[in-house]
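Missing here is one protein chain; the remaining ones are kept as they sit in the complex.
On to chain A.
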């Protein structure tokens, strides 16, 4: 999976929520509040996702895993060296 696809999908999803969501809200006394809530939700959720994503983008350290788990990992998740 490349970087572009998840980036585009998740960002697109929250952008959709944040930008189109407010237009879906029906007219009424609470319209303004619901719109604000939708936009804030989209911003907060996207921000947290991108923070977690960016932190893993270029890992500076690798996981230290017990030997037996590494062997299990090799069997289940594959090896990169062959």
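In this text, contacts are C-beta pairs under 8 Å (C-beta built on N, C-alpha and C of every residue); 3 or more make two chains touch, one makes a residue touch a chain; residues count from 1.
The criterion applied here is as follows: contacts and distances are computed from a predicted model.
Choosing from "60S ribosomal protein L21", "NADH-quinone oxidoreductase subunit D domain-containing protein", "Coatomer subunit gamma" or "V-type proton ATPase subunit a", the protein name stored in UniProt for the chain missing from the display reads "V-type proton ATPase subunit a". Chain A residues in contact with the hidden partner, per the touch definition given at the top, are 1-3, 5-6, 9-10, 30, 32-33, 36-37, 40-41, 44-45, 47-49, 51-71, 73-74, 77-81.
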